[in-house]
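The structure appears below as structure tokens.
Only one protein chain is missing; all other protein chains are in place.
Presenting chain A:
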Amino acid sequence: MPPYCGFFESPSVKAVLFRYSSTARSVVIGLFAACSLVGTVCAQDASRPQAELIARGRYLAMAADCAACHTAPEGGQPYAGGYGIQSPLGTIFSTNITPSKVNGIGEYTEADFARAVRAGVAKDGTHLYPAMPFTAYAKLSDTDISALYAFFKNEVKPVDQASRKTELPFPFSIRASMAVWNMLFLSNERFQPDAARSADWNRGAYLAEALEHCSTCHTPRNLFMAEDTRSALSGGTVGPWSAPNITSDKTSGIGGWSDAELLQYLRTGHVAGKAQAAGPMAEDVEHSLQHLTDADLRALVTYLRGTKPVASSDKQPRYSFGKPSASEASLRGLPGQAPAENGFHVFSGACANCHQADGSGNAHYPSLFNNTATGADNPDNLISTILFGLNRTVDGVPVFMPAFGPDASFTDRLSDKDVADVSNYVLSQFGNAAVKVGPEDVARVREGGRKPFLALAAPYIAPIAVVVAVILLVFIGLVVARGRRRVAPA
């Protein structure tokens, strides 16, 4: 469930678009202008051999991980959309970006395409929600946009299949609000190489910032769900999952990882004794990162090494907690009725088969100590992994942990209390024992994770707007009445 990626259109809000403020309208016009410039650049590039351009576009589409969101899971047609992306504001369905003339982008000119990808505005003028990472894609170069366009137009098979409409609750259903959001938070600047840095670093920066859009998940968001660039890559939330701090900070980030470990993690999603990719990161490794060239992966490592360190609340590196546990011998066979023992019993019956009784795992299953999921300063990824499992296919080999949450068969399903108990057992035996989990934490993760301000405020936005409007009307009424009174004697 990568929460952010996707084109969205909704005819129902078209009417609203006409009520744009003049400022917003000028922004749109400005974008149009920018896009027409792009068109000119592309025309010049058309002299390049087309096959090479398409091949480049194919690689870029993979590096930008378009398929992860635009292909429905379990047998969806490539790029035909329909993936329900869980955003804190509701489920956002990715759109069909095949060159279908009816349901896809078949009628898009390159300028239309560029505007959608980089400015978040579909051909018909509807605004995309930022589940589509257009704030990152805005940095894409014109030549790369051309290559992507060539790939999507010429190589992707058109699929005439409408994807499901996104219906967010009011007030987020008003897509025009995105015009204001874009005005505030969307930079229309292309990637600018830093001449003071190496070519390798610059390539890594372009990959990370424009294509792989790392910041979409790993950078915290402000009250309006825009990325807080002051603490870039210092950790964010992705639905129920927590995207950790990946700055170069030695304690909170990846500063303590070796280059080889970082490279292996990006390539395979797993480094024994450090971490494994689950949730959206597993999808990214599966669909995108594992397919990058070694040079590009090395460039990413160089870039990650050079980011500004940002300290979070961690006291020691997430991967440095824990050791094998010997509690098996003392707890085996006890009745399991005491509250403290339930965690062990769930662990022993449901976890120890694979992760081993002492938690050290084996060649196929990760150890539970020296593992960022159990050493983090918040338990969200531990809880999410238990509830939703893990699924990552690298080099054709699936890595799979079954879910113990709502998707599990009734024979394996765990209650909130069971998940909390087993989490506490795992944290105390193998991980960050200072972190405690209650059933309410499990319930929160089950329901999609931490709610951002906007989602919490949503129910109040409409009533507040009504109250404000009423006050305004009363005020205007009073002013008018006064004016009339004043006029009357004349």
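One rule holds in what follows: a contact is a pair of C-beta atoms (placed from the backbone, for glycine too) under 8 Å apart; a residue touches a chain by one contact, two chains touch by 3 or more; residues count from 1.
We adopt the following convention: contacts and distances are computed from a predicted model.
Participant: Any idea which of "Cytochrome c oxidase subunit 1", "Sulfate ABC transporter permease subunit CysW", "Cell division protein FtsX" or "GMC family oxidoreductase" UniProt assigns to the chain that's been left out?
Facilitator: "GMC family oxidoreductase"
Participant: Based on the whole complex, identify which of A:86, A:348 or A:370 touches the chain you can't see.
Facilitator: Among A:86, A:348 or A:370, only A:348 touches the chain that is not shown.
Participant: In the full complex, which of A:55, A:394 or A:408 touches the chain missing from this view?
Facilitator: That would be A:408, which touches the missing chain.
Participant: So which bits of chain A touch the chain we can't see?
Facilitator: Considering the whole complex, chain A reaches the absent chain at 332-333, 336, 345-346, 348-350, 353-354, 364, 391, 398, 400-403, 407-412.
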